[in-house]
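Removed: one protein chain of the complex. Kept in place: all other protein chains.
Chain nomenclature is as follows: A, B and C, assigned in order of appearance, with residue numbering initiated at 1 for each chain independently.
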Amino acid sequence: MRSRRPPIAAFVPSLFILNLIPFIFLTAVAQSDLGTGESTAMVSPEPPTGVIALDHVYDCGEMIDISWTLSAADTAGGPVTGYEIFRAEADSFVSVSVLPLGTNTYSDEKIIAGTPYRYRVAALYTGGAVLSEITSPVSAGTEIINWNLLNLFVIGLFVCGAVIYYITHAKRGKKLFIRKIAGLEAIDEAIGRATEMGRPILFVPGINDMDDVQTIAGITILGKVAQVVAAYDIKINMPVSRSLVMTTARETIKEAYIGAGRPDAYNDDMVRYVTDEQFGYVAAVDGVMVREKPATCFYLGAFFAESLILAETGNSIGAIQIAGTAQPAQLPFFVAACDYTLIGEELFAASAYLSNEPKQLGSLKGQDVGKFVAMAAIIIGVIAATLAEFGAGSFFVELNDIMHKLFTVEN
Amino acid sequence: MNNLGLIISLVLIAGGLIWLLVRSLSGREVERPIIFIFMGVAVSVPLLFNITFSEKATPIVKAVFDKVEYLPEGSRVLISFDYGPSMAPEVQPMSDAFIRHCLAKNHKLFLMGLWATGQSLNADAVERVIKREFPEKVGGVDYVNIGYKAGSQGVLNVIITDFRKLYATDVDGRDLDSLPIFQDIKSLKDMDLLLSVGGGFPGVKEWVQFAGDPGNVPTAGGSAAVTTPLMYPYYPRQLVGLLGGIKGAAEYESELKKHYPQFDKMPTPGVAMMGPQTLAHLMVMAFIVVGNIAFFLGKKRDS
Amino acid sequence: MGFWEIFGVWLAALLTLGIISFLYRDNAFYKACEAIFVGISAGYWAITYFWDNLYRKFYLQVSDPAGTEKYVPWIGFVLGILMLTRLFKKIGWLSRWPLAFIIGATAGLYMMTYFVSNAMVQISASILPVFEGSFGDIITNLLVSGGTFCGLVYFFFSKEHKGVFGGAARVGIWVLMLTFGASFGYTVMSRMSLMLGRLDFLFGDWLKLIK
Partner (left out) sequence: MKRRIPLLITFVVGSVLILSVFFPPAESWGEDFSIFFDIIAVFAFFLGGGNLVRIHGKKLFTRKSDWGFSVVTLAGFFVMLLAGLFKVGNPAGMAGDVTAAGSFFQMLYEWIFNPLGASMYALLAFYVASASYRAFRAKNVDATILLVAAFIILLGRTPLGMYATAWIPDSFSILQIPNLAIWIMTSPNMAGQRAIMIGIALGVVSMSLRLILGVERTYLGVDSE
């Protein structure tokens, strides 16, 4: 359920094995086939032709791509049973792989960069094999720039450029409109409630470590929440499931207390490590909830199956609950069980929104430009694709083609 | 004894629900522990007393059943075991039901598999289902198990033109040509129906893309619940039908029992597992209804 | 069944009941289970960190005479040591370096992966002809494209949700709600299966009421 499982409990990478077996198995069969030589009475089929070996582009010399024209005898019911790839560094050819019939490309990864290799492809048939011509030597090289990703670069640059433009634009003091986000407007009210009731605030930053952006988003919101907490001297309770999150959260809260001019009121015990284990952590947080009865619970970060356990327990103690995550599978549970939910993008926008600094708000405007690009792409793409389908002229066919190329990331 | 317990528990559940309804009709909310108790009972009772519900097949499942049912006797049906032991509890009931149905209809049965981890499972199905329940069926004549070959969809690419390029023998080492069942069979295209039972890659999707579509052979199958939504888009154009998760298996089993009295005593793990599930789902829905009644009446009273 | 096996089953059964007892209310039985769980699992992870990360990913790598990139784990080691400077007040500020490193790296890496797999892939998957197939298909295609569009409108921050734009945002939130409701309903079955598994253990392995 969670992304970082205990690595000890490693599972068998069955797909890997699955992919490996054909090669092992088929190679064995084919070699024994080859051993019988070409001396059978059967008429040998035509060999594959036009074999070309080329360095795989945009990598670090890890692959050589081989392609060929199928043997003329590779037809339904024909004698060909498959192909075998042979590679030579000097004069002796060794078998690299065996492939099913109908295949006309192969990428050889068992190579050393810079070494020249020659290849030949054999068409296998019952009782023997026929070999193709030998290719001219080719060596795998490193390309510095991956031009395949040019489209990603251009679009990425545009979107990032928009964000950066609006951040710098805002510096010059231009006022930006940002709509109200209910879940964030409610934060002040939720904290106010804790003050009135004299009860603590519970802050859960998810169960992933600092190497997840959602956790970082949760911590940046914690920064804003802690400012209010420090100003009103409310008790904040933050059990965490990762040591690094503990460290970062302490820095963040301490900063807020110093900013509020009350460094003495800060206490390291506000943030405490429980356990890395998903459900062990949940068991403990549930315990904290029913025993300390926080007035407000925040769940902001990466959540998995525990989302509903936390939200329902929080509801049972009558807490106001504000949740936010970018895990699409858990959003339904938060939406159903919490008072306010920051849906996906809103989680990442929250700290900027709460800071109310022009620069930070500018970044929100910038990401809207990104959304505009996405929406425009969908509309233009759909129209072009539809009209192209109806044969409305080559312009739309081309446009459709361009749109697909623009948004398809090759790799 | 069992029946008594069963009746008492069901009466308790029904009575409890009526009590809740009456309570909510006066606009009152239900406390959480009561909901938990209901849930616990709803799941425990069917588990303890082995309560099952007759499942009426949904169209997507019925389509598979009808396809097998209305193929003329002696048609060739291929079942591929595309799953491993970890998925077996969810999808094995499907492959078992397919086997029973096909043999009861006197179809010729071809078993194979695309998962290395599932190799023992189709052999197990032969022992457990075919040999035990259909002792009159002869291996190599009425059914054959050609086993697993590595290569995922690559296998399909080959056997869509010729079985013998990849399979020389069946799992018992008998030459395919020596088997009566393989007499007029050259490739997958000679099959009348392809059934893939699986829950991942390669699975139903690959069978559609690399065998059913190019060979123009009707294809159907079953898949684990998590991957089922990904298969829906192929239905009904490229997939005859699909058994989704344990519920799909249960529906097929029910349908089988309905049409074939001889399967009265057949084990129905799918139906058995659906008993608690169904009651739990009904309970969740009952709570949604009760909750809304309480909400609206409570609002009315307040205003 | 040997003594230890029976002991194991009973222990597991008691712990299961302890956790479930929380549904009624917090109690000493649950507290004990919680305490055991926290202690045992923290210990488990400590061991995982030790053998899997420190021993396998660091020690074995740097002590491997054939290793080609030995410096890589050492960088992590140095950053890790800096992390421990927190324990000393005077040089505690050094612990922000590894933190800054982690946050910078996570931001950079995630930015690209999310942008490619979430944005680019989804946009290109949306670019399809709508007027294709039966009448029902066309409606469905229109709905998927339109729904995605309106959903994005809902997320707009810098424009007030008013007029036509507001209407689209409204439709957007409806699409999102439909999505959430459907996912919730679909997941119920798998959640029930988990409880079935536990009850199966209690009634079968422990009490032997069912086979």
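We take it that contacts are C-beta pairs under 8 Å (C-beta built on N, C-alpha and C of every residue); 3 or more make two chains touch, one makes a residue touch a chain.
Owing to the predicted nature of the structure, the values given are computational and were not obtained by experimental measurement.
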item	value
Displayed chains contacting the withheld chain	A, B, C
Of A:I111, A:A337 or A:V382, the one touching the omitted chain in the full complex	A:A337
Touching residues (missing chain, whole complex) on subunit A	8-9, 58-60, 142-146, 149, 152-153, 159-160, 163-164, 167, 209, 211, 213, 216-217, 219-220, 222-224, 242-244, 246-248, 251-252, 254-256, 258-259, 269, 272-275, 277-280, 282-283, 305, 308-309, 311-313, 315, 326, 328, 331, 333, 335-337, 343-349, 351-352, 355, 357, 359-360, 363-364, 366-367, 370-371, 374
Where the missing chain touches subunit B, by residue	30, 32, 35-36, 38-40, 43, 53-60, 229, 232-233, 235, 247, 277-278, 280-285, 287-288, 290-292, 295-296
Hidden partner interface residues of subunit C, rising order	8, 11-13, 15-16, 18-20, 22-23, 31-47, 49-54, 57-58, 72-73, 75-77, 79-81, 83-84, 86-87, 89, 92-93, 96-105, 107-112, 114-115, 117-119, 122-123, 125-126, 136, 140, 143-152, 154-155, 172-189, 191-192, 194-195, 197-198, 201
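Criterion: only the chains that are shown with their structure count from here on.
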item	value
Longest centre-to-centre distance from subunit A, chain (CA-based)	B
Subunit A and subunit C: spacing of chain centres that average the CA atoms, whole Å	13
Distance from subunit B to subunit A - Cα centre to Cα centre, in angstrom	33
Junction residues of subunit C - those touching two or more other chains	25
Subunit A partner contacts - residues on subunit C that touch it in the complex	19, 22, 25-26, 30-31, 33-34, 37-38, 40-42, 44-45, 47-48, 51-53, 83, 86, 95-96, 99, 102-103, 105-107, 110, 112, 114-116, 119-121, 123-124, 126-132, 145, 148-149, 152-153, 155-161, 176-177, 179-181, 183-184, 187
Of all residues in subunit C, those that touch subunit B in their complex	23-25, 186, 188-190, 192-193, 195-196, 199-200, 203, 209-210
Interface residues, subunit B side, partner subunit C - complex	33, 36, 43-44, 47-48, 50, 225-226, 229, 245-247, 273, 276-277, 280-281, 284
